[in-house]
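Only a single protein chain was left out; the remaining protein chains are all shown in position.
Labels for the chains are A, B and C, by order of writing; each one numbers its residues from 1.
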Amino acid sequence: MAEVTLIDALTMAMAWELEHDPSVVVLGEDVGVNGGVFRATAGLQKKFGVDRVQDTPLAEGMIAGISIGMAAQGMRPIAEIQFMGFIYPTVDQIINHAGRMRNRTRGRLTCPMVLRAPFGGGIHAPEHHSESTEAMFAHMPGIRVVIPSSPTRAYGLLLAAIRDPDPVVFLEPKRIYRLNKQDVEDNGKALPMDVCYILREGSDITVVTWGAMTFETLKAVDQLARKGIRCEVIDLTTISPIDYETILESVQKTGRLVIVHEAARTCGVGAEIAAIVAEKGIYDLQGPIRRVTGYDVVMPLFRREMDYMPSVGKIIDVIQESLED
Amino acid sequence: MAEVTLIDALTMAMAWELEHDPSVVVLGEDVGVNGGVFRATAGLQKKFGVDRVQDTPLAEGMIAGISIGMAAQGMRPIAEIQFMGFIYPTVDQIINHAGRMRNRTRGRLTCPMVLRAPFGGGIHAPEHHSESTEAMFAHMPGIRVVIPSSPTRAYGLLLAAIRDPDPVVFLEPKRIYRLNKQDVEDNGKALPMDVCYILREGSDITVVTWGAMTFETLKAVDQLARKGIRCEVIDLTTISPIDYETILESVQKTGRLVIVHEAARTCGVGAEIAAIVAEKGIYDLQGPIRRVTGYDVVMPLFRREMDYMPSVGKIIDVIQESLED
Amino acid sequence: METIADFEVQYSQFLDPEGKPSADIPALATDTEKLLDMYRLMTVTRVFDTKAINLQRTGKLGTYASCLGHEAAHVGIAAAMRPDDVLAPSYREYGAMLCRGVTMTEILLYWGGDERGSDYAGPRNDFPMCVPIATQCLHAAGAAMAFQLRGEDRCAVSINGDGGTSEGAFYEAMNIAGARKLPVVFMVVNNKWAISLPIEMQTASKTLAQKAVAAGIPGIQVDGNDIIAVRHWVERALERARNGEGACLIEAVTYRLSDHTTADDSSRYRKQEEVEAARTVEPLIRIRQYLMDLGVWDKKKETKLLNDAAAKVDAAVEKYLHTPKPDIESMFDHMYAQWPEQLEEQRQHAIRYGGTNGDSHG
Partner (left out) sequence: METIADFEVQYSQFLDPEGKPSADIPALATDTEKLLDMYRLMTVTRVFDTKAINLQRTGKLGTYASCLGHEAAHVGIAAAMRPDDVLAPSYREYGAMLCRGVTMTEILLYWGGDERGSDYAGPRNDFPMCVPIATQCLHAAGAAMAFQLRGEDRCAVSINGDGGTSEGAFYEAMNIAGARKLPVVFMVVNNKWAISLPIEMQTASKTLAQKAVAAGIPGIQVDGNDIIAVRHWVERALERARNGEGACLIEAVTYRLSDHTTADDSSRYRKQEEVEAARTVEPLIRIRQYLMDLGVWDKKKETKLLNDAAAKVDAAVEKYLHTPKPDIESMFDHMYAQWPEQLEEQRQHAIRYGGTNGDSHG
């Protein structure tokens, strides 16, 4: 057991799988000698060599495209995109090929690849370095989207993503890369994808969130707990496909739902969760479904980025408002 | 007044604006001599010359990128992407530049461009030619997304889009390009964007839809009308930003909401509408908000494409189910 | 000023339009069995192509992209490959696909709106036809990287058109292939037109072969109507690749004698005279003449070939026309290794309404 950060856990998971599965390859910009701009791949090239851990030229569409080509021919590439703001040149390859290679060939060729990218704001990063556009990928059929929010889940879910026979977009909340440590056993055990993780049980209200926002949410909920308010906090974790059973069960119990995400509101993943509950769980609801989200604006440069983000205060206020319904 | 189809109306609008605004330029693959693969630009190059109506090399990212460059320097480009399945190489330019040129320069440079693309299925087209991914663009701040569903609205809204000082993704439901004709006066009058259009008034249930699905929906609604069911049909029209006031008012009256769209369900625009109503209109609802949508799969090749699409039958059943709540 | 680098682009042709040798012919051209095999396949391809257009015209096939005039380029590429190499074609290289072992029925199923058309019984590792232009160049590079990493003696070959050389993905693929010395050959079939855009309007580069210079890999232009030239240079390129010398770009210059697809009307944008002129240099004439001059081909053999080809094509068409629609469930069941439980409701919904919403042919 080792006390590790979220990013350490990712490195551990990649190392484990590089060690145990010869078809696994890590590739991306600066992932080799430099160990990744966030150091997620630190030490891997030294340990596994330049073939298994490859620095690529600067071209994200290329990284995605060759990963698909490799995956279709029996490899398991783990491609890193340096920041989510640079993931867009991959969109064509991901939606038009990764997500449909299996279907269009009726299973003859498949695409067991992982596309990793750090996302989200709050680290005083430069322009284009703070975006959260998971909803775009969640809308693509054939693509799993997974976001871990703790070292334990980072380790177990990245292993699951690498081993999955289908493509996974694995988004890493970079603000919490090093926020806290957990004991993570390096035992190669994957955690299940396609399910939510319940972070706090409670009966008064359901709060669904993911990524770095789990921290804001837990802080808010802890403050409310002091007032005797028992929130159930669900970490969505797999953004697509959504485990709505868990959410519906919780709403059945609590009768109230708040969704918290950092991405812009319109057509964010929060909308999908609200829509599902407004269809399948409406009779359980005692009031409106509320969202605490980023605004429908470009993520501001860092002097104003915190004003863009859902804050503990904003979350508390919305939860309290919901409890008054 | 001329009896024109939806696509004729688009040609008329472009011709009007080419005539009246020297900064307008039409560009794209095969839009010149060939008049566009769907003939939306037929005759325009002959009339306005090769400078104003330009055939470009085959590179969608390039088309978007040079359009942004032109727009920032005072032109008003109307760029055509041949099919929505080929729009993805533009995503980087659209989200990272078109949608933020104004904001990041505090209004110094702007991006008055229109990105036109036919979308949707049902015309027996080849692979990658039938997609509906408007939700991806609706999630991008700073981008308007507009979808006309009649010749009149095609004419008036395309004029509005061209004249708008900000970027507009203008998606054309190709299945209804030639489905019907309307008298459209070629008077250069724009119609308002950012508002819904009410296609049928009714008090029993609200049905929100857009694009080609307005036809399926109207057929369904007409059949139901014979049974005395009065549906209010709202054509969303501007997919982003959403005119939710009109929808909320309607739901206040009807108490019931069904959303119909062709795109895959998860994180489609339907989710956003449901989420808004589940927040702001929940007390008006008499039952669940239901969606009739494409499935979360790759649009099948054409022998099964109709089984993918929301049909009149599926819509009727869901409306009837909703009325039983 | 100092010259720090220089480059030449070569052009190669062995057979002139009349079928006369125009250069020292390579070993391949003396192996008549190889030539006959290729000629037969070119002919079958053309018969198939004609039939497919007819099927489309009579409503029995969807939009179809003809390969008329490209037979030498397409067959020549695949004939140079080994079975365990991998092809990443675009959407009209039937000559190459048939040569690789894809069946005519599969090709028809694809254009007939049935995904099973891409589930090749033959070349299991070949990529399916690729519509998003030039994206497949990257798949070929990725496949080559897989072969290189595993130390396999295999190569990948991608094919795109002249139009595809304007897409960024084409350059990105060449660049990574050059940087890594990947065992891949990039074929550009320059048929002079990208739908309505003539090659001169696509680029200022006088040849497409010279685009290789940007990636630091060799580029050569060959007469794409001369199957000997195509096969010879693809073989050489594959040999280089197998020897660890890396990637090549080969531009095969030919002409699209047909409309772009059955949905296109090329009379809108190009002169009939240009097409007629191209017809006189098309690829079947010259190889047939060469074989006749060698004394290994004659009218009788030609007639028999055409009859056999027609029979083969008819049989494939029959099989195609009698293939029942794919199951409704099939649109779900191949999306993931296992369709997610939480989406099962959608699948059931589709099954419940199966076939109630209009119908496509068949």
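The rule we apply is simple: contacts are C-beta pairs under 8 Å (C-beta built on N, C-alpha and C of every residue); 3 or more make two chains touch, one makes a residue touch a chain.
What you are looking at is a predicted structure, and each value in this text was computed from that prediction instead of being measured.
> If you put the missing chain back into the full complex, which of the shown chains would it touch?
Computed over the complete complex, the missing chain touches A, B, C.
> Identify the residue among B:Ile78, B:Val146, B:Leu199 or B:Ile242 that touches the chain left out of the display.
Result: among the candidates, B:Ile242 touches the missing chain.
> Residue-wise, where is subunit B in contact with the chain that is not depicted?
25, 51, 56-57, 59, 61-62, 64-75, 77, 92-93, 96-97, 102-110, 141-142, 164-166, 194, 241-245
> So that we can see where the missing chain sits, which residues of subunit A does it touch?
Considering the whole complex, subunit A reaches the absent chain at 29-30, 32-35, 37, 55, 57-59, 61-62, 85-86, 88-89, 124-129, 265, 295-298, 300-309, 311-314.
> Contacts of subunit C with the missing chain: which residues?
1-12, 23, 166-172, 175-176, 178-179, 181, 201-207, 209-217, 221, 246
Heads up, the rule we're going with is that only the chains that are shown with their structure count from here on.
> With chain centres set to the mean of the C-alpha atoms, which chain is at the far end from subunit B?
Measuring from the centre of subunit B, the most distant chain centre belongs to C.
> Determine the centre-to-centre distance between subunit B and subunit C, using the mean Cα coordinates as centres, and give it in whole Å.
The computed centroid separation for subunit B versus subunit C comes out at 35 Å.
> How many angstrom lie between the centres of subunit A and subunit C, each centre taken as the mean Cα position?
Distance between chain centres, rounded to whole Å: 40 Å.
> Compute the distance, rounded to whole Å, between the mean C-alpha positions of subunit A and subunit B.
Comparing mean C-alpha positions, subunit B is 30 Å from subunit A.
> Listing for subunit B: what residues touch at least two other chains?
Answer for subunit B, listing residues that touch two or more other chains: 61, 85, 88-89, 127-128, 296-298.
> In subunit C, which residues are in touch with two or more of the other chains?
115, 132, 168, 330-331, 335, 343
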